[in-house]
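Structure first, commentary second.
Here we show just some of the chains, and they stay where they sit in the whole.
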């Protein structure tokens, strides 16, 4: 078992079955050692701060990163090949007065740091938007560096 | 004629005259083989799902990608120099209940795949927002890899 999946198991988390992109694009695209990862939305739907609590949204951000890692594993073969997480962008489907987007996206960032340590720390942007595909609460994309 | 422009002609499409950026930035910026392409908005204005139909927005996404390709050609000289499309980000000016952003942005993705085949497939994020420059319906940016 890969080192990263063993850490996931210790955290009592696992990779979900990888889901294909919902439209005409790839889950990931590689250029040299850079891996561009497509935006993925949470299964959790609804407006954070209105229909969805900050705490539930944070868990959904973590679970969306697990969905991303499942796709990345399918595309590159082994999560241990990731050398470093370079950047992540998180969009939060936000009610008019919800301004804690960073705390929500921490759900994904904390998972990456738990799995990859120092190499999992990344540049990040967390933004509020008024609507996401399928009404999802969270959308994440990333740029990773491979070994 | 370049191979890519010949395919465009077969599709009965053509490059529009390239438009300069509307403010203090470049249409594209190169670093090694990476080409960062600025956000470009559609000529079509209005809120998708309210003033503008999904079908019209999808055509506008394709046309915005043609605008981008016109700028890229101006900057790099020949669209055949593009080796691969790495990533695209699409923002859709979305009404409160419009959640089909991926179907709209497919208008741009499908054009890239028609032109560049496997190399045209890319990582992608499609996000709903409440407002875009000039009230445009669509905004697209991209990262491309040059030969």
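Note that the chains are named A and B in the order they appear, and that numbering of residues resets to 1 at the start of each chain.
Here is the rule we use: a residue touches a chain if its C-beta (ideal position, glycine included) is under 8 Å from a C-beta of that chain, and two chains touch if they have at least 3 such contacts.
Note that the structure is predicted; figures quoted are calculated from it, not measured.
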- line: For this file the homomeric complex, of which 2 subunits appear, totals 3
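Throughout what follows, only the chains that are shown with their structure count from here on.
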Task: Could you report, rounded to a multiple of 5°, the rotation needed to superpose chain A's C-alpha atoms on chain B?
output: 120
Task: Just give me the whole-number Å value for how far the CA centre of chain A lies from that of chain B.
output: 24
- prompt: Mind pulling up the chain A residues that touch chain B in the complex?
  reply: 21-29, 31, 34, 36-39, 89, 91, 129-135, 139, 141
- line: Counting only contacts in the complex, chain B reaches chain A at residues 33-34, 84-89, 94-103, 105-106, 109-110, 113, 121-130, 143, 145
